[in-house]
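One protein chain is absent from this view; the other protein chains keep their places.
Let's look at chain A:
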Amino acid sequence: MSEDKKKILVLFAHPSQERSEVNKPLFTACQQHGDVTAIDLYREYPTFHIDIDKEQQRLIEHDVIIFLFPLYWYSTPAILKQWQDLVLEYGFAYGANGHALQGKTFLCAVTAGGSEAAYQKEGYNHFSIRELLHPLEQTASLTGMIYLAPFVLFSARSAVEEDRVNAHIESLRHLLTALANDTLDVETASSLPVLNTNLSNLFNA
């Protein structure tokens, strides 16, 4: 029943797509998924003049919000920050009468250059991905959204050579379907450090 399905919005941010090896195919997979509205932010707003009304309307129309991006300096590419600064207005996303995002689900789908070992207290990045994305987690919290653990591909620079891309795309497809059909174990999914380890265990029958 398509009416029962959750609507998913993917906001994709990648400023140099001709060099993208992982994010671009991930985005293509999102575009091909029937329950997903996939937006390429850099394509839509090449001059960074984000249409606030249009973006807020999009948020209202969807149940699941996904940021799809490569990790740039432990954060999102600039346009996604611009998007947050402009779209998540007082009175819309938070504050008095700002309840538009209440109850929606929020997820970051991230690729990181460093290995999983690097994103640990002992590693050279010193923090886990989940820790580094705390600003977004708190944004979700303030706006009343359910925050899921990030869906991460580590060592993304060598993923093509090591033939790990297709499996990652496949997991994303399953994840999107589970989100759309509301068959994801949300409670566990929000407590994990990253979403991908044993992802299939999170799907309810």
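Here is the rule we go by: a contact is a pair of C-beta atoms (placed from the backbone, for glycine too) under 8 Å apart; a residue touches a chain by one contact, two chains touch by 3 or more; residues count from 1.
Basically, contacts and distances are computed from a predicted model.
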Out of "Cation:proton antiporter", "Glutathione import ATP-binding protein GsiA", "Potassium transporter" or "Sigma-70 family RNA polymerase sigma factor", the chain not pictured bears the UniProt name "Potassium transporter"
Missing-chain contact among A:D35, A:D63 or A:E89 belongs to A:E89
Residue positions on chain A contacting the omitted chain are 47, 49, 52, 85-86, 89-90, 94-96
